[in-house]
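Every protein chain but one is kept in place in this view of the complex.
Showing chain A:
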Amino acid sequence: MGLLDLLRKLKSDQNKELRILLLGLDNAGKTTILKSLASEEVTNITPTQGFNVKSVNSSGFKLNVWDIGGQRRIRPYWRNYFENSDVLIYVIDSTDRKRMEETGLELEELLADEKLSGVPLLVFANKQDLLQAAPASEIAEGLNLQTLRGRTWQIQACSALKGEGVQDGLEWVMKTVASKSKSKKKK
């Protein structure tokens, strides 16, 4: 990849490329989702100390997906990556009920940032393959997603490990971006 490639991915060609930001608490499964999106093996994943970037092709678009480490001490640096984001994907560990409040607060802070204003939001309710997982509807309620204004959003139940639901989320992303660019053209 190299530094130069990171610069290339900083500014994406609006007609052909999308910049997608993958955020969430540590151990939510962001890197597993990234690998699942890129159709890579999802074994041996270690905590992300910085970031991972992968390019995925989908319906004629090149998606540059940025997976940013979620540990508490590096969360203040999430802002480094906000610029020019087309879609925000927020990943939640549906089994981690103890940290539901914490993840809600982090999301709230993200959505309040002006650099992300109006950016479509996809929430992945991950780890649905586990018994103790909370259903997506319960998580949506916990996060007060219904009260969001001025933003298209969707919650998608998934299991990144099993590869279930991830593609559905991606389809929503593509549909949303397509309709967004259409409405832009009308203006």
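In this section, a residue touches a chain if its C-beta (ideal position, glycine included) is under 8 Å from a C-beta of that chain, and two chains touch if they have at least 3 such contacts; residues count from 1.
Assume contacts and distances are computed from a predicted model.
Of the candidates "Protein MAK10 homolog", "Dynein assembly factor with WDR repeat domains 1", "Mediator of RNA polymerase II transcription subunit 9" or "CST complex subunit TEN1", the chain left out of this view carries the UniProt protein name "Dynein assembly factor with WDR repeat domains 1". Which of A:R8, A:R151 or A:K180 touches the hidden chain is settled by the complete complex: it is A:R8.
Although one chain is hidden here, its contacts on chain A can still be listed: residues 1-5, 7-8, 10-11, 49-51, 69, 73-74, 77, 79-80, 83.
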